[in-house]
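The block that comes next holds subunit A.
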Amino acid sequence: MGFLDIDNATKSYGAVEVLHKVDISVQEGEFLVLVGPSGCGKSTLLNMIAGLEEITSGEIRIKDQVMNGVHPSNRNIAMVFQSYALYPNMTVGQNITFGLEMHGVPKPEREKAMAEVAKLLQIEQLLDRKPGQLSGGQRQRVAMGRALVRNPDVFLFDEPLSNLDAKLRVDMRTEIKKLHQNLGTTIVYVTHDQIEAMTLSSRIAVMNGGYVQQLGTPQEIYDTPANIFVATFMGSPAMNVVPAKVVVLNGRPHAEVAVHDGSMTQLPFSQDNLAAWDGREILLGIRPETITDMDGADRKSSNIAQMGNRIVVTEPAGSDTFVSMQLGGRDVIARMRSDAEVAPGQDFTFAVNMEKAVAFDPESEMRITP
Partner candidate 1 sequence: MASSADADFKTRLQNWIPKLVLSPSLAMMLVFVYGFILFSVYLSFTDSRILPTYGWVGWENYDKLWRLSHWEISLKNMGIFAGLYIVICTCIGLGLAIFLDQKIRGEGLLRPIYLYPMALSFIVTGTAWKWFLDPGIGLENVMQTWGWTSFEFDWIKNRDFAIYTVVLAAVWQTSGFVMAMFLAGLRGIDNEILRAAQMDGASNWNLYRRIIIPQLRPAFLSAFVILSHLAIKTFDLVIALTGGGPGRATELPATFMYSYTFTRNQMGIGAASATIMLMTIAAIMIPYLYAELREKR
Partner candidate 2 sequence: MRNLLKTKSLIVAGLLATTSLAQAEEVEVLHWWTSGGEAAALNVLKDDLSGQGIGWTDMPVAGGGGEQAMTVLRARVTAGNAPTAVQALGFDILDWANQGALADLNEVAAKEGWDDVVPDALKAFAKSDGKWVAAPVNVHSTNWVWANKAVLDANGIAQPTNWDEFVSAVETLKAAGVTPIAHGGQAWQDATVFDAIAMSTLGPDGYKAAFIDLDEDTLGGDAMKEAFDRMAFVRDNVDENFSGRDWNLATAMVINGEAGFQMMGDWAKGEFLNAGKVPGQDFLCFRFPGTQDQVTFNADQFMMFDQGGSVSAEQAALASAILSPSFQIAFNKVKGSVPARTDVDGSDLDACGQQGMKDLAAAASSGNLFGSMAHGHAAPASVKNAIYDVVTAHFNGEYDSETAVTELVDAVSIAK
């Protein structure tokens, strides 16, 4: 039993089922991120945890207490909304203490709690202002303050950073992470931004079409995506997925892929079990950063394959240079060091870290697991 258990939770609107038997167990102090494209059901799930939407079937438990039908305010949760949802007619201070007031906390205690939170978030000087007079970042802090002051069992965040500009978003991300590390609270966080998901979470649930596609640590999700959706959704640029054929050469399974001129190149797999797929079509997944020049190849890897291919476009991006090429009839991106000597039209020898390569069943789109 976890701290927060989502057990077979299903949600339907009329005949339409929008969330299918979701099972997630969150431990105390964990930072769970629900990530997925819009409409995947992640916000619905969050709202169900909050009690803002009814559960059609299944159970949600917090600290082993069944929460179905329990009023949001009685679940000891707090929520930070995308639009911050600050009450426009109240001052910052009133916004922060409104929840305590509603729970009948006496005024002196409220003031004390507010002062603590304001100090923690460095918004003491804002307490008498109205939300309309605040900047985006300040509103964000106030919204968090409102959640923190309740000292809840679980924090719920609904895309809290998506209304901020890029720089502020990174700052606030760090701040949220710090807060989590300092306070050790349990957090469920919804976002459509996979970088936020990766950086913040202790575990990620990738969702699509009302299903949890994969639940795991960021590393698991990144390295061993359960299926093509997870593989392409997580990571930027996305994982390259190209059609390939398994051939067994010297007793070792290889991926046979067409390069720019249609000639075939063979890349050796690290997973022996793929030998069973000999002669069959698969989809080969390669992360951009695992395709490099020979000098930039991962020294710790035991399986660096060489691949000759022609460079189509190069995009220097400061820290990295992105290089695109044709592989298996698709555009494939490689991520190289910025000092790699590459030029468009050049025939180049790439190093592919096949230790990190994954193979998918083209029928089910599931990863072929060892």
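Behind the choice of candidates: all candidates are chains of the complex that A comes from, given by their letters.
One rule holds for everything that comes next: a residue touches a chain if its C-beta (ideal position, glycine included) is under 8 Å from a C-beta of that chain, and two chains touch if they have at least 3 such contacts; residues count from 1.
Bear in mind that the values here come from a model prediction, so they are computed numbers and not experimental data.
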Identify which of the numbered candidates 1 or 2 touches subunit A in this complex. 1
Within the complex, candidate 1 is touched by subunit A residues 51, 54-59, 66, 68-71, 73-74
